[in-house]
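Got a structure for you, written out below as C-alpha cells; questions coming shortly.
Missing here is one protein chain; the remaining ones are kept as they sit in the complex.
This part shows subunit A:
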C-alpha cells in the first residue's frame, strides 16, 4: 500500500516534466497511478469483503510517539479506496480532453490533482490516527491549490481561502480529538481504538471534536458554504472532490467510528439532525440555481447530509445503506459533473436559461445524464434506487432498533422530504441542459473527441450494472455493516422488496418531486417570498463577521506590540532579561566569594578599559568613540595574555586592528559628529537599562563562577588532542577537530556577512532610486605585467606616498608567507587558520592603504567570492572526505609520510580544514576592503567628477 502511495506522489512530482514533454496527454500517463492502484486493490478488497482477514502493512517511523506508517484494507476502507482510485483514474483520463491544447497552467494542476488522489487514498487506507491526520490535512492544502486554480478572480481566491480555513479549523479540532481518543484507547491504531471502545467523558469530548472535523470536511451545515464555492476549481476537480474525495473523508471517518462510538451521547442526535437539515437546505438551494454546476454543488451538499445521517445513525441496516449510498453517489455525481464539463467546453455556458436543444446534439451524453440523474433521484433499476430503498427501510426501523419512537418517524419524514427535493432538482438538471426551451436559441455545440465522453459513459454503465447486481453486492457491503448489532431486518440491495413501506415512499418521492419540478414557477416564487420574509441566520455571514473580527483583533494586537522601533524592541528584551533571570539571580545569591586582581597589569588594564568604555558612551565624535572602543579591544588582548591564552590575544589584536581601519574607512564618509541628542528622559532611560543590564551580567558572572564545582570538561581534552587530533595546541585542535561543527557553522556566517557587505556596496541605488552596477575593478590594470615594485597605475593623487608604497611591496610577500606559516604551525603553537587569515588580510589592507584599490587588485587579482567559496568548500570537503574512508564526519587522520631527503613529514588531515578557515577569512578581508575601501573610493570619485561637470555647465 505504501508502494501505491509512493507511486501517486512520484507521478505527481514527475507531472510537470511530463506535461512539458507531451502536453495534455500527460494525464493519460498520470491516470496509470490510480488505475494501477485500483487493479491491485480489487482482488484484495474482493477477498476481504468475502470474509477474509484485513490486509495490513506496518512500517515503524517514530514508534516512541506512536507515529508509524500503519495501513490497512478493511471492508470499509477497501470499498472507499476502490471508489477513490476508480473515479480518480477516470477523472484524470477525462482531463486529457477537458483542458485545451497548449494550456500553460496544467503543469502545476496535473501534479496537484495526482497528489490529491494519492492523499485521498492514503487517508482511507491509514490505520493510525496521526497518519490519517497527515493525509487529511494534505487533502485540505491540495484542495486549496485546486480551488484556487485560477487566482485571477477575487471570488476564487476567497473560495479557496474559505475551504482552507473551514476545513483546517475542523481538522485541528479533529487532531485534538484524535490525540485524546488514542490516549484513552491506549493505541494510536484505528482498528485497535474501534476494538477497545473506550468510554467516559474524555471520550465523549474527543468524539465531538472529531465529529466537528468530519462535518466541516463533509460540508455539513453550518460549514456547508465552502463547498459551492469550491466550484471555482476546474470541473474535473469538482467531479472528483464532490464524488470521491475530500467530502467523502468526513463520511469515511464517521463510518469508521460508528460501530464503536454510535452510542456516545450526542453522536446520533448531532449527525442525524445535522444530516437531515443539510439535506433539505441543500435541496432547496439547488432548486434555485441557474448555473448547472452550482445546482450540482448544492445537490452534493444535500446528498452529503443524507449520507451522514445514514452512516451516523448507527444501526446495521443504516450503515449498510450508507455504504451503498456512498458508492452510488460516487458514481452518479462524478458522471454528472463530467457531463457539465463537456457541455461547458462545447457550448461555452453552463446557464440553463441559455442551454437549449442539446438532446439532439448530444444523444449519448443525454442517455448518460438520464441514467446518472435517475440514479440520483432513485429511479429503478439503477444503483441509486436500490441504495435509497435500503436507506428508507433502515430509517423506517429506527424506532424498533433504537427505541426512538416518534422521533424515528420525524427522521424518516426528513429524508423523504430531502429525497423529494432530490428528485425535483435531478429533473431540473436534465431539463436544464437538454430540453428545448422557448425563448432560448438552440445551441450548436462544438464537436469533441469521443474520448472526452468515455469516462462518464463508463461511470453510467457501472451505475446500471450495480443497480442490477444488488444481490451480488449485498454480502460484500454487509461485511462492513456486520460490525453493528443486528436490527429488526437484515438489509439487502434489491430491485424488488415486495409491496413495502420503502417502495411506497419511493413512489411518493418521485411523484411529488416531479410535481415540484412541473410547477417550478409557482414553487420558485413561493421560495422567494419565504426567503424574503423568514430571516434564518446565514452561516456564511456569521463566518465573515467572525473572520473580520479576527482580522481586526490581529491588527490591533500587531499595532500595539509591533512598534517597529529598534530601541523599543531591544529595551523590552533587556528589561525582561533584567527582571526574570535577574530575579532568579537574587534568589540564587548565596555565599558569593571573590578574590582580588591577579596582577598589577591586570588591574591597570581593567581600570583603563573601564574608563575607555565610559568615555565611549560620552563621546560625541565618531572617530573618538571608535578609538576609545579600540582601547578596550587591545586591553582585552592584554588580559588574554595575562590569562594564558596566546591564541586569543593574537586573534584579538589582529581583529581589533582590522576593525579599526574598517571603521575609519566608513567613517571618512559619515559626518564627524553624531547627530545631536537632547538631554531628555529617553537618554536617562537608556542609561538606566544599560547600568541595570551591566549589573545583572556582572551578577551572573559572580553567581555562575561561584556555583561551579565540577571539573571542567576540557580537562580531558589534552590527551585526545595529541592522540587523535595530532596537535599540541589544544585550542586549535578544539576548533578544527573536537568542535569542528561549530567552526564550520561560523565559516558559513562569515561567508554570508562578507557577501552581504559586498552586495550592500556594489549594487548601487543612488538617492534617485535608480539601480546601477558598479564597474568591476578586478584586472583593470593593463600595465601589471609582473614587474616588481612597479606602480599599479600612474596616479596624480597627491596623497600617495612612494616610500610607503615601496616598503609595503617589499614586505608584502614576507607577510603573506608568515601568514601561511602561522596557519600551518597553529596545530602545535599559537596561530591557526583564523590568525593566519587575519595576518594575510592585514597585508592586503596595507597594500590598499598604500596604493588604493588598483594596488589591492594587483595584490589579489581574484574575486573575493571565489576565495570565500573555495574556502568554505575546502572546509566542507575535508569534513566529508573522512566519511568516504569509513570515518566520521570531520574526523582527522594522522599520516606520516617518509620523504627521502627531508625526513618524516607529520601530516594531520585537519590542516585542510584550517586551510578552508584561512581562505574564508582572507575572502572576508578582501570583500571588506573592496567594498568599504575601493567601492567607497569609487563613489567618492564619481561624486567629485559629477560635481566638476555640474560646476562646468553652471
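Criterion: contacts are C-beta pairs under 8 Å (C-beta built on N, C-alpha and C of every residue); 3 or more make two chains touch, one makes a residue touch a chain; residues count from 1.
Everything below uses one rule, namely that contacts and distances are computed from a predicted model.
One subunit of the complex is not drawn; among "Acetolactate synthase", "Nitrate ABC transporter permease", "Cell division protein FtsX" or "Na(+)/H(+) antiporter subunit C", its UniProt record names it "Na(+)/H(+) antiporter subunit C". When you scan A:10, A:59 or A:603 for touch with the missing chain, the hit is A:603.
Which of A:44, A:345 or A:489 touches the hidden chain is settled by the complete complex: it is A:345. The chain that is not drawn here is touched, among residues A:112, A:626, A:816 or A:864, by A:626.
From the set A:10, A:753, A:873 or A:947, the residue in touch with the chain omitted from the display is A:753, counting the whole complex.
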